[in-house]
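Only a portion of the chains appears, each positioned as in the full assembly.
Chains: A and B, in written order; residue numbering restarts at 1 for each.
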Amino acid sequence: MKALVLGSTGYTGMMLLRILLDHPDIDSVIPASRSAAGKPLQGVDPGIGGTAARRLETTDGRYIDPARVDPASADVIFAALPHKTAAEILGPLVGTVPVIDLSADFRFRDAAIYEQWYTNHPFPDLLAGAVYGLTEWHRDEVATGEIIACPGCYPTCVLLPLLPFAGRIGGTIISNALTGISGAGRKEKQDLLFNERSESLAPYSPGNTHRHVPEIHQALNAVGVDAEFLFTPHLVPVKQGMLVTTVAELKHSLTQTDAEKIVRNAYRDSPFVGLSTRELPDTRDVRNTNRCDISVRVQGNRLLLFSVIDNLYKGASGQAVQNMNVRFGLPETAGLRMHGEF
Amino acid sequence: MKALVLGSTGYTGMMLLRILLDHPDIDSVIPASRSAAGKPLQGVDPGIGGTAARRLETTDGRYIDPARVDPASADVIFAALPHKTAAEILGPLVGTVPVIDLSADFRFRDAAIYEQWYTNHPFPDLLAGAVYGLTEWHRDEVATGEIIACPGCYPTCVLLPLLPFAGRIGGTIISNALTGISGAGRKEKQDLLFNERSESLAPYSPGNTHRHVPEIHQALNAVGVDAEFLFTPHLVPVKQGMLVTTVAELKHSLTQTDAEKIVRNAYRDSPFVGLSTRELPDTRDVRNTNRCDISVRVQGNRLLLFSVIDNLYKGASGQAVQNMNVRFGLPETAGLRMHGEF
């Protein structure tokens, strides 16, 4: 298979290249980047090893200008582009080659919500046909999708522990999230300097003002959860890692054993998601993997959920490749890492 | 003034020494430690600067065995000891010299609660007379106290933003806390190694199982807050820093402006506590200071509170010295740092 990566120099693009270059079913990768066009891949991204060259479908292992690529020559297209840019470029391609988008552009069914939180949408008619690529919950649609919208990192980490309990919770759901700094992207901002983030713990976008909130609402509504959802993210000094702690109200009593059984059953056939083998999960276990480790605690009529992912891997590029695997009938785990750090 | 420090080689003891050795009203410090007795202070704690010697009331700047110190020779005694040990040593001294305790031993009014969460108490009769040293809320009692129990780090960071709203909240209060690794003490445990905590985000003691929960309950009950309190702490890779994010339910509607005014008024005469000059607080602003920076957000009928402290400074040794200042009629800010990092 041949994979075209649009936007290869941001963190999610760089992660995509790493995964695809080692993927057993990918013969060739086309690294497209407007800003780095013509520059050698390993000059711009020295973490890429020397053996990559033989899999790169470009002259001398250089990035290529997306304008000079024939998208139809690829078997699959990944877009790791800013929102709106993604839709503008992908829109005309839909239907020719399966497209896997990491931006927000095709996550919403309702263009009005997208436009309220982001900007006007260049191809609103495409939204109805797009698939929400939270793989574990949408495998069938992903398997036939023409445009697969990968969820945001926060929605992935919030929803995976929550969805198995969809029918059992109500009232208020409060999620507190911690994210590694790579979640903020590769922008050259003072606030993202090493010196400013070292020894720093800080909330941001509180009170449901984060753009991932409407995405979570849409997913909860889709499964009939009738609850208020409150979300606060925090920036903490790790590079890759996300932890979500959720407190939900149980409609009916539930034992600890049953709660664990519910998670176990929900993900029985999901190789990447399941109960942590720790008492409570730890992000270092899943760093650089496609896993989501979960713990659950029943405390009276409260359900406490803890979930960890790597925000760049399962929260972005890893899940994108997982969707590719499902879309093309490959083993779901192909090319995706399982073993985290110690 | 002469200060005796019992337990000088844990993190809170080491921080106490730093503060006291620079304090304008302390002429002499007696560093007592059973494990380090006879060893030179600067050998065991090389961060202490050479000029310390002239303020150290011990032979050749060495730690002294607490058994060889006459407590009555000191004007004030600080105890940075494990719980129970603190009570055993301090109990017989109460009434002779004012005692400022950093352990849990004198925080509870009700011995039964202490014994449920910790162990049996050697001097339960002393509990009624002890002062809860959350300075900003108990200045008058601190000013005359014979035994002042410094609050835990989590209670300090949870209560300072919450108490001003005591009469206005009910229902459920949910606090999520992040703490730097120094909060776990200086124990030689595998789980506290650099390698195990680097790139690690992890919850612990969930579902109100942390020992600081009953302390927070006691403080909330004391001001008539009738609400369920849910608390989950998390360990994150900073050395010194604590962030608490609280969601509470408002009994009556409140404007954003009024909410800020309530915080501002509550701490009008408190030099260390107040609204952050950021939109939302950041622990690096208060690192190595006695400050607690707060932000508040009203979102419908919810009150969101954000507070940051240095867990070792305002959360332990700094507040202990603040209590000493109040107890001895010194300026409340004497010897305590105001300016954090950038």
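One rule holds for everything that comes next: a residue touches a chain if its C-beta (ideal position, glycine included) is under 8 Å from a C-beta of that chain, and two chains touch if they have at least 3 such contacts.
What you see is a predicted model; the values in this text were computed from it and never measured.
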| item | value |
| --- | --- |
| Number of identical chains in the entire complex, 2 depicted | 4 |
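Just so we're on the same page, only the chains that are shown with their structure count from here on.
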| item | value |
| --- | --- |
| Superposition rotation for chain A onto chain B, Cα-based, multiple of 5° | 180 |
| Chain A and chain B, separation of their C-alpha mean positions in angstrom | 40 |
| Chain A - residues contacting chain B, complex | 172, 174, 176, 178, 180, 195-196, 198-204, 206-208, 230, 232, 234, 236-243, 245, 247, 280-284, 287, 295, 297, 299, 302, 304, 306, 308, 341-342 |
